[in-house]
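In this view, the complex is presented without one of its protein chains, the others remaining in place.
First chain written, first letter: the chains are A, B and C, and each begins at residue 1.
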Amino acid sequence: MSLLRVTDMTHFFGGLRAVYRYNLTLAPGEIRGLIGPNGAGKTTIFNLITGIHTPSRGTVALEGRNIVGLRPHEIATRGLGRTFQNMLLWRHMTVLEHVRMAHYAQLQYGLFGAFFGSPRRYAEEERVEANSLRLLRIFDVERYARQIVTSLPYGAQRRVEMARAMATRPKVLFLDEPTAGMTPEELTQMIGIIRKIHQEFQVAILLIEHRLKFVMELCQRIQTLVFGEVIAEGTPEEIKNNPEVIEAYLGKEEVA
Amino acid sequence: MSLEFLLQNVINALQWGSFYALIALGYSMVYSILMLFNFTHGDIFMTGTYIGLGVATGLLALSGAMGIVLPGWLLLAMTIVIAMFLTSFVGVAVERVGYRPLRDAPRASAAITGLMIGIMLEYGNLAILGTQRLLFPPIIETVTYNIFGVFVTNKKIVIVAVALSLMLALHLFIQKTRWGMAMRAMSFDFQVVPLMGVSINLIAPMTFAIGSALAAAGGILYALAYPVLDPFMGILLGWKSFVAAILGGRGSILGAALAGFLLGFIEVFVPIVFPSTFRDLIAYSIILLILTFRPYGFFGQAHSTQLRL
Amino acid sequence: MRLAALWGWVWRSAAAVPPLGWLIGAFCAAVLELLIGYELAIMLYLPKVPPLFGATLLFQNPLLFPATLLFDLLVYILPVCAVAFGTQRLTDRAAAFLEHRPTWLAALMHLVLMYAILHVWTEASAYRLQVSKLVMIAVMLTLSLNVINGYMGEFSCSHPGFMALGAYAASVFTLVLFTQDRLFGPALLPAALGPFCYPLALFIGGMTAALGALVVAIPSFRTRGDYLAIISLAFMFIVKSAIENIEPVGGPRGMGGQPNWSTLPVVFTAMALCIWIINNFVRSTLGKALNAVRDNETAADAMTINTRRTKMVAFMFGAFWAGVAGGLYAHEVRHVTPGGFGIQMLAEQLAMVYFGGLNSVVGSVVGAVSISMVSEVLKPLGLYKWLVIPLILILVMIFRPTGLIAFRDFDIKRILAPRKAALKRRE
Partner (left out) sequence: MQLMVENLHVAYDRIRALHGVTFGIAEGEIVCIIGANGAGKSTTLRAISRMVPALPGSRMDFEGRNLLDYPPEKVVSQLGVSHVPEGRRLFGNLTVMENLKLATFARKDRPAIKRDLDLVFSIFPRLAERESQPAGTLSGGEQQMVAVGRAYMTGRRMMLLDEPSMGLAPLMMLSMFEALKEINQAGTTILLVEQNARLALKFARRGYVIENGRIVIEGDSGALLNDPGVKKAYLGG
């Protein structure tokens, strides 16, 4: 059974067609890539699926249940975790607080516990902290745990954001350009980290990427998006040799 | 309710609307340029009125000393122009001292400085002029016309006419001049404006200056109708106009003017139906409802409502 | 250079004494003042015991200032330091002992001691007592406003409105039930029961304010920032003019004759509860969700945070404490008018929050205490006071735009920890 199924998703911003008849079937544990030039609508697709915008047409089903129209936090609670292209971190919070915060939906102690500091609260918070530290260790940012997130190096911030997304216990993880602005070493490291979380958490991953090499190495299947439409879909090999993709993505051969 | 009664109140509403609209324009302009509210504006209105008082008294004394009897309308025109000119410097000073150092700070902090400068203006006025209330000199004599049973004073006509023509002038300035063009551009995207070779430090003070000048004009018109001045007069009118500016949609000049008049109408017509003590209650309730269901006012755009912190 | 070294030495030795030591020192000073304060004042040619450390005399009668300084030195500074440093070893051991007991025990001990100090100190004059109570109420207001404006980052202007709701609801409750009143007729219950039901009255005041906060909280789902600021401002004006139009509660003339139940222990307990609960809340993950919503709502949503619930909780929670503070205030000044809950009060509260520091419990306490104090000190200046306070605030905003002590967690455990260990840890 497919974990996430998007059918005929279409969206307009004003009169502008941002996404047109987008389809996606994601099996559990799959890593799928979404590539395309800037402004092709990749991030919009993420925003539509995760509920930031509601698609004009089409359906999105997670484990067979429709999630269109749910509020973003409800969708996230059901198992869609994500990172953002420009890293939406909370600028006054520490790294540890970021990851703890993402456990929000898993907390049971309620307002009463928060106000009066019930023993249950401390028990739960302790568990959350332990889990957060574990995640930070996996993403190799444990040493920054008590620092304010804006004081971290760029690559570390990216990893904090991923750790934060993993703390929501996603079934599908959406990564929006996880390697933007990274050095080659960090890039290699990131490939390792993504592989690791893929194995450790058994999570399906949909990732938007710019660097073809990165996508080719990680993904089993790749979709290419141009002007809101999928123009090609297939294995990395197929995509690499698809003339339309080459034209859209690298610039026309005659031009070059 | 007779037609005459209705018309009578329409004129009153227009008069009040003129005050609100003139002040609201200042809030709205500064907002559209700098994305922050000039909370000092109500007190700049007050300061402008007092400056107007000074100018009018000075002019009267001067013409008296020189033995010339100036016609009332000329005196009024001169008072308005000179007071507008002088008050614009107050606006520029407020921008320089209170807002420019805080341009990159959280906007709430700028709001606080604005409020504080306002308090300083109020109490500064008290400290300088003392606690007795001053009377605005009667520059023009009241003449009442009876037009088909509707009583209209010449003052009301002057107030509405001057307000409307100032608004028209502002509109022309913003639409036709290159300064106005720069202001419109800045309201759309102020970060790119320097790339056009236009300095933000030029446009921002100018906006404050224009807003303050309009507030001064509003103040003198207000004093014409209600000549007893009070250092705290800016609070009530200022906050209401501020609300009108929001209601119009922030940064929208047309919206601010319309909302100002709307507020005038609400305030004049509510006491006809309800007890007059309900005036504020109903006015603010209407505003709250409008903003709850139309969160961006009449003409506002839904961009960047986040507070920077 | 030498001055810096001296300062460092003072700082280091002060840091070596745990809070317990300072509190005991302060208690001794307060007792000392009660015993010999008057005689000492006479000896120093002071007309009476300086009510607020002589600060109020600063502008009233500057010539007396040296004498008051001497008074402060003899009665406060020297005894406090002597006791604090003298008992250092003892108190540090006590702190170490308490460290391994439940935190509430240690906190309670310190609170009791603090109350004792206040109790003794406010014996001296009714003025001191009233100022202390009003400052504590201001602390509650500032802290609860900080929840909305600092922790959640909305510019809410409705706090005087919430406070008015609380003040009126609590007053109506006590006036109807326990007093023979001009507006509500004879008491329904014996007055002796009153003080016991007073917490209930305050709770009702708080809940009324919290319900009122829904009017602001619900629009906050759709709009933020400036528009919400205006909605909250409109709410404040609506509350004010609505009360003005309700004749049964006195209309614009206001309501008076509340029983004087806002005694020092009541106000102190309310403030301690307020600080404790708010601090508990903002340090929990549920409370930090406020910060997440403030710093980036989209990210908060994507991280499973129910942003609507969070906003609603912040507004209602903040309003609740404003309501409680309003109830206390009404029973302290014993006459409230709707006009009192207006722009002026709003400006004062905002000043306290932004002066003290956003997103910080300590900042709120510092802001409320210092602005209240400055305001008392400058009272003799008359209206010039309103030129000085704004100027101070403008300078603070320019040089520290988020306030003096902003974005700081208040960790009772760490503060009460024994010093020896703490110092060692720092090295």
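Just so we're on the same page, contacts are C-beta pairs under 8 Å (C-beta built on N, C-alpha and C of every residue); 3 or more make two chains touch, one makes a residue touch a chain.
These figures come from a predicted structure and were not determined experimentally.
Note that the absent chain touches A, B when the full complex is taken as a whole.
If you put the hidden chain back, the residue from B:171, B:184, B:279 or B:294 that touches it is B:184.
Counting over the whole complex, subunit B has residues 178, 181-182, 184-185, 187-189, 191-200 touching the chain that is not drawn.
Within the complete assembly, residues 37-39, 91, 150-154, 157, 177, 179-184, 187, 210-214, 247, 250-252, 255-256 of subunit A touch the chain that is not shown.
Criterion: only the chains that are shown with their structure count from here on.
Comparing chain C-alpha centroids with the centroid of the full set of protein C-alpha atoms picks out C as the closest. Centre-to-centre, using mean CA coordinates, subunit A is 50 Å away from subunit B.
Subunit B and subunit C have Cα centroids separated by 37 Å. The geometric centre of subunit A is 44 Å away from that of subunit C, both derived from CA atoms. Within subunit A, contacts with two or more other chains are made by residues 92.
In subunit C, the residues touching two or more other chains are 294-295.
Interface residues of subunit B, counted against subunit C in their complex, comprise 31, 37, 97-98, 101-102, 105-113, 115-117, 119-120, 122-124, 126-127, 235, 239, 242-243, 246, 250, 275, 277-281, 284-285, 287-288, 291-292, 295-297, 305-307, 309.
Remark: subunit C residues 277, 280-281, 284-289, 291-292, 294-296, 298-308, 313, 359, 407 touch subunit A in the complex. Against subunit B, in their complex, subunit C makes its touches with residues 149, 153-155, 215, 218-219, 222-227, 230-231, 233-235, 237-238, 240-242, 244-245, 251-252, 294-295, 297, 343, 347, 350-351, 354, 358, 383-384, 386-387, 389-391, 393-394, 397-398, 401-402.
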